[in-house]
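Here the complex is missing one protein chain, while the rest keep their positions.
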Amino acid sequence: MTMQRTIIALTLAGFVAAFGAPAFAQDHDTPQPPRIKWSFSGPFGKFDEAQLQRGFKVFREVCANCHSLDMVAFRNLGDAGALGYSAAQVAAVAAEYKVKDTDDLGNPIERAGRPADHFPSPFANELAAKAQYGVPPPDMSVLAKARTYERGFPWFVFDLITQYQEQGPDYIAALLKGYEDPPKGFALPSGGHYNKYFPGHNIAMPPPLTAGQVTFDDGSPATVEQYAKDVAAFMVWAAEPHMMARKRIGFQVMIFLIVFAGLLYFTKKKVWSDVH
Amino acid sequence: MSGPSTYQPQNKVLQWIEKRLPIGGLIHSSFIAYPTPRNLNYWWTFGGILSFMLGVQIITGIVLTMHYTPHVDLAFKSVEASMRDVNYGWLLRYLHANGAAMFFLAVYIHMLRGIYYGSYKEPREVLWILGVIIYGLMMATGFMGYVLVWGQMSFWAATVITNLFSALPGIGEPIVSWLWGGYAVGNPTLNRFYSLHYLLPFVIAGAVVLHVWALHVTGQNNPAGIEPKSDKDTVPFTPYATVKDGFFMVCFCIVLAWFVFYIPNFLGHPDNYIPANPAVTPTHIVPEWYYLPFYAILRAIPDKLLGVGALGASIVVLAFLPWLDTSKVRSARYRPLFRQFFWLFVIVCVALGWLGTKPPEGLSVLLSRILTVYYFAFFLIILPLLGIFEKTKPLPNSISESVLGAKA
Partner (left out) sequence: MTTVSSAEHTRRDFLYIATGAVGAVGAAAALVPLIAQMNPDASTIAAGAPVEIDLAPIAEGQIIKVFWRSKPIFISHRTKKEIEEAQKVAVASLPDPESDNARVKQGHDQWLVVIGICTHLGCIPIAKQGEYDGWFCPCHGSQYDTSGRIRKGPAPKNLELPPYTFVSDNKIRIG
């Protein structure tokens, strides 16, 4: 037994030594995004309606100029566990958008949006989107789940237990604030922008946020820091609109399973009592 | 399935049916009266857990099919739409995706248990080989299911895995374009993967029936690795095994629920939330975690054909295990040397999995090679030799003695 344990311990130690260190060395010029305390993290996490509304405002006034939000419908803004808009508010927001449709005679028209419509894309098609910055601005519907950063061993094992899964919004919030002048000797291709958190540092998106650009109705500070955080939260909601229902049902399922497992354990003990 | 049944239904209707189709007797002898060794530990509950998981995957899969569109332009969107708009769609999809991962977790535990306790040895060779076939079918099914999402990882996994066949000299290229139904992975590929992904689980279910049949012919192995000698050594399947399996199945469900409800995307790759783009390969592509050790073996070998060959061999070698392990003693409890090599093997598999996620450069290539050598040496050198040189501990006389001895 002792020899067995020694083998395991030595192997694990060798492993950490071999890979723990290089994992960091490899990424050392791309810093890890700072961890933000999100209202929606953890097993009882909930979206902060005010934050989502602020994030939505940033999205509408800034991001939506280039980024689509294809998979989200206006009606979603009023869903349970979303921005907390009433049906009338949703209809009002939808009506502010122009949606492509055809009239009774088959002519293409633009009409006011309805709650059932999806957010219209800022560009006619992908090529048109690509023409502006060389790469098409990605759709923002699931971007918060499509972006991450390498946590490395052994951190990802801890994340399994602590349920840390907000790498996406952490990265996005950091990226939006991560624009800097390139360090000396960094050859930035023309049309590129230097971003501390972007892998390779050369990002096509120009710095999107400036202080004072968006005015919040609730008096939250009009800083890039605040914008970045709020829009990242909004993107998490857009990517995972049923998160609150998921966590709520999850808790109920957990309670049920633990009670059921407990009952089965005692039943098993009773059944087996005459064998042992 | 173990001989004629003594089952005699009381109910007149059941008696009438039983005379014409003795299904009641089959169920009774297979799942109620069937004798199981009394010393089975919780590692033996994974067979039941796997049957349960197969059921979960088939049911959630059939349901997801109702909302999925197998077309390159619509597949990604239909998956997202089902998560957003369909009632409980997010739950069904996360159950199916994480259920696949948990299915593999359970099958690996089940396989390692089989190796640890020598469950593949005479007379259970066919039982074991059927298991290897089921595992192969699972890998194919899991891979094709992953492609259906049609994200970046789906697309490039399809490209890379189908390209494995291009390593075959001469016939490789025609086989690959036959698999694709085109000049690259595209709509025909997606459609056929969809068809096969729906079909294969039922083939698995059929193979599971054979697996259980073979099991009920030979009876279960057990931690002592000796056959039951008398009624004292066994207990009836119901209620003893059923309640024990049920308890641990619910415990396993807690783990599943943890992933599904709290960290549903932990095991997935973020790039698969980017719609498939045939023009851009992700900078760093990796398979799902349950294929990683084999992926590391593939990349450890610098030659294309040999790499693919090693990948295939690393799975096929499992089927020969009953004859590669020459020891007469089944259970690792009584095989001190084997036990150490076994745990080293487990560590090597996990380590290969970790290496599978690393870019194939520098130290990780060297380590992958060393570990690949151990992987094959375990089966081809260590197991055959151990049977000759290992000094095993004395076996207990009977199962009941081993139970009571352990308690004393």
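Letters A and B name the chains as they come in the text, with residue numbers starting at 1 for each one.
Everything below uses one rule, namely that contacts are C-beta pairs under 8 Å (C-beta built on N, C-alpha and C of every residue); 3 or more make two chains touch, one makes a residue touch a chain.
Just so we're clear, the structure is a prediction, and the values are computed from it rather than from any experiment.
A.B. asks: In the complete assembly, which of B:89, B:114, B:142 or B:322 touches the absent chain?
C.D. replies: Checking the options B:89, B:114, B:142 or B:322, the one contacting the hidden chain is B:89.
A.B. asks: Give the residue, chosen from B:49, B:63, B:137 or B:300, that touches the chain omitted from the document.
C.D. replies: B:63
A.B. asks: If the hidden chain were put back, which residues of chain B would touch it?
C.D. replies: 59, 63, 66-67, 81-82, 84-89, 91-92, 246
A.B. asks: What does the interface between chain A and the hidden chain look like in terms of residue numbers?
C.D. replies: The list for chain A reads 73, 75, 79, 114-116, 256, 259-260, 263-264, 266-267, 270, 274.
The rule is short, and it goes like this: only the chains that are shown with their structure count from here on.
A.B. asks: Rounded to a whole Å, what is the gap between the Cα centroids of chain A and chain B?
C.D. replies: 33
A.B. asks: In their complex, what parts of chain A are in touch with chain B?
C.D. replies: Answer in residue numbers: 3-4, 7-8, 11-12, 15, 18-19, 22, 43, 70-71, 76, 138-139, 141-143, 145-148, 153, 159-160, 163, 165, 168, 199, 239, 241-242, 245-247, 249-251, 253-254, 257-258, 260-261, 264-265, 267-268, 271-272, 275-276.
A.B. asks: Which of the residues in chain B come into contact with chain A in the complex?
C.D. replies: The touching residues are 38, 77, 80-81, 83-84, 90-91, 94, 235, 239-240, 243-244, 246-247, 250-251, 253-254, 257-258, 260-266, 270-271, 273-275, 283, 339-340, 343-344, 347, 351, 354, 358, 362-364, 367, 403, 407.
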